[in-house]
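A single protein chain has been omitted from the complex, and every remaining protein chain is retained in its original position.
Moving on, here comes chain A:
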Amino acid sequence: MIVIQKCLACDRWQHPGRPICLTCGDAENLGDAPVTGNGNVDSFTVVHRAAAPYIVARIRLVEGPIVLGHLADNPEPRCDQPVRFVHRDPLPVWIPGHHHPPSTRSR
């Protein structure tokens, strides 16, 4: 499961979490809430200056916020590609395709 900070006063998500809602200014009704784990690749880069190349991406969650993460199992990454969050060791990754149906549980 992936959680993102949500403001219950104005129903908006924000990332990274902060002690104030950047939309409405509320500081009392902020908490982490589960998201679908579905997003789309805003952009990505294959880092080659490494022992083994890896793909860093900006993922735009369907809920709105953008997070940084690694793409995996993805021989042809592209911008606007649908991806979903899954747990891996040591870091979670985003793999092609959305969870169907969207669920708050990741496989």
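We take it that a residue touches a chain if its C-beta (ideal position, glycine included) is under 8 Å from a C-beta of that chain, and two chains touch if they have at least 3 such contacts; residues count from 1.
We adopt the following convention: contacts and distances are computed from a predicted model.
Its UniProt record calls the unshown chain "Acetyl-CoA acetyltransferase", which is the correct pick from "ABC transporter permease", "Acetyl-CoA acetyltransferase", "Sarcosine oxidase subunit delta" or "Spore photoproduct lyase". Residues of chain A that touch the chain left out of view are 15-16, 18, 42-50, 54, 56-58, 65-70, 78-80, 91.
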